[in-house]
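Incomplete set of chains, arranged as in the complex.
Chain nomenclature is as follows: A, B, C and D, assigned in order of appearance, with residue numbering initiated at 1 for each chain independently.
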């Protein structure tokens, strides 16, 4: 193992960190929004809709991400082409950036997991809290935004952020469709010199640093969110 | 004024309220007593429609809701006539004491935030909690939480306040404080309905006592009637365990305090 | 395009990789899970010399993609063992290395689920046991751990599904599991459709997770039987 | 390497799991050109035993670095970095003819050289394969640059299908990976293939401490070339004798 190659690799890999973090963060946001929608659908009273959702979510949770990625990589252009032909958008689907396939497949896959987290968090808010709001005469909307959401959020946010670190790691699959993340950058580094051990160790260290730093930040966030549970008596 | 007519409620085909009728004049303090599991809490929850009865009519201060409810807005209108102080106090755990009292005023009564804050401070002072404005509920003792809960309810200017077991797990000194607070509320012309297991407390505080059993009102009368000359044999047996005393002691000790 | 019997044949071929996938999942899960119980116990212990190294291990395995860990164990471990104690591990079946990797990964990763679950069992339950004169071990074994599992179970179920998905990475070491089988079909049969093959493999993975989910749900119902309360509900 | 019971020296050899026809697994058996060449060498040397491991290409090279394997075969090209890092024998064990497969409807010119790729949408190449190096080196020294897309290794059929459908204009690839079979098998009628634009000799790669065996393998390969064994294997697997082509240095 050569230390100077390792250091060189480390800095090169470090340069893709912002785009890796950014892309996974974008996916995280979209998946959270979609996951909330899924949660609402799941609470719906229509059994048909509920059944459809369950089939849908079971599919996305059941099939490995890699396979979703491939299906969307090939399927998305077809769908867009069909739409484009229908509405005369004139989009050329052969030029469609593969990053859209990554975003769509990752978002759907993650949303089906996040929906569970979101559901659990809303459920964990005690009915006593909601009843208090009702009894005081809050409207449904007021109850949701003033009582339910803030408390569910402090439960969900730490878990969602934890999912973020998973997403960062999972993004390494996206290189299959040319989207370069940390691990892909390491592979590109090895292309010229076959120095796998150096490059992969550098990638491992980058991942580790990211994860440790993010975890630290997240635990600060969590600490703040849960400030009201820090009973002086406990 | 409260007028409850023929309220029925079942849970899983078990009848919990079996045709309750109750009339209370404005400013009355009504206590519900009776064995555990008899439906006292359920009745309180039906009054503000936290639990929807299966049948019956509830009227508070001119707002009349007939079951089945046709207009869902009536629920809100009725609830805004009442405020509830829960047995577990149910303060918003993510809000400080002050926020707990301010937010409902702003959201429900559309009070200006500054005004709401001033009012909150006054009411917290009334219940002796002015020094705890920045605390979270988890940092307060049970008695302290309850007092904040009372302040929160009062700040909404309700016509009716519903109390579920206000003194369970409070020591005698705190119980007296709560008693003072409730008396003061009653003096404001607010009607109070209150469920309790403490007979002495019930006798001291109320001018109308309702003895319930198995979802029925067994007897309804003044404290003197219920505690000293119960008409019903079951009431008498229930109260056997409670020694009736000569003169009320709490009322002599009510401190004077002013509510805005 | 592709006729029905082709697809059936494809499934048949893919299913030959299933036993390896299953064997892998089951053994990794059993070992990894047992390991995670020990790791969790270690991380909950007051002894720092035990806690800190385990915390580092957990943070490491949590942050690094599993492929990298696989390379590390498959190529690093034999080299390490060779230099340390001079035993040659190179002839050991690569499946063993895969299982070791995933066992270590899940051993530490699952402790991130078990530890909070343990901590969220209410303190009163500890008090009750100690108050009755239970020893520390009795308290944990008979009272706390059963309740911990009921809290952790949904997440553990998710992780089994995760393991199923992650096992598809084994093909980088040439293991002919389900995904390896799919890869083999694609590379050896020039007229095969990669998409269709992967999709069919995906269907098998899906079937597997449906079964796992059902099993987890029934365990959950059993473990949670004490939670049903008569006093739930209300219209709010 | 190490000695086994019957004084036969055993060597760990890494081959690729999934590079038909170079090496691949079928019904649990290892097959392929490289495998057959290795077996011929093994036979020729007599007193050695090769212990085969089939793994992905990346894993092969990591395994060499960690000395898990004594040498590896997967149609590796030689370059200065590799010569520094590994023992590259003098004798090549095969020859890889790089061709361009292009969509005849989108590419109107005939492709003869890498120049002609400039301006085309070239299918992504795996950075751990030789094409990435070929193209990046080309771009360093030539003005007519080729746009290089990279990705993890992608199934070849799919890339060819994508060229056929017009998703990409062209694919550059060693022609000994079964392209012709795929094109005819899948009836990819829009695809034309160029003449070889490059010919690379391919080598086994040895770890540095395996000088002795690398020399012996070198010698064996030379003899196998001479007696026509390699040409025969080439015809069997690639449909032509690749050794007839002259190696073009760039």
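The rule is short, and it goes like this: a contact is a pair of C-beta atoms (placed from the backbone, for glycine too) under 8 Å apart; a residue touches a chain by one contact, two chains touch by 3 or more.
Everything numeric here is computed off the predicted structure, so don't read it as measured data.
Enquirer: Using the labels shown, what formula gives the copy number of every chain type across the whole complex?
Expert: Although only one copy per kind is displayed, the whole complex is A x1, B x2, C x1, D x1.
By definition in this document, only the chains that are shown with their structure count from here on.
Enquirer: Of all the chains, which has the CA centre nearest the overall CA centre?
Expert: A
Enquirer: Where the centre means the average of the CA atoms, what chain is farthest from chain D?
Expert: Centre of mass proxy via C-alpha means gives B as farthest from chain D.
Enquirer: How many angstrom lie between the centres of chain B and chain D, each centre taken as the mean Cα position?
Expert: Chain B and chain D have C-alpha centres separated by 84 Å.
Enquirer: For chain B, write out the residues touching at least two other chains, lowest number first.
Expert: Within chain B, residues 50 contact more than one other chain.
Enquirer: Using the touch definition from the top, which residues of chain D touch two or more other chains?
Expert: 58, 62, 65-66
Enquirer: Touching chain B in the complex: which residues of chain A?
Expert: Residues 128-129, 131-139, 142, 146-147, 150-151, 154, 227-234.
Enquirer: Can you list the chain B residues touching chain A in their complex?
Expert: 48, 50, 76, 79-80, 82-84, 86, 88, 90-96, 103-104, 107-108, 136-139, 152-153, 156, 162
Enquirer: Enumerate the contact residues on chain A facing chain D in the complex.
Expert: 77, 94, 175-178, 180, 184, 187-188, 190-197, 200
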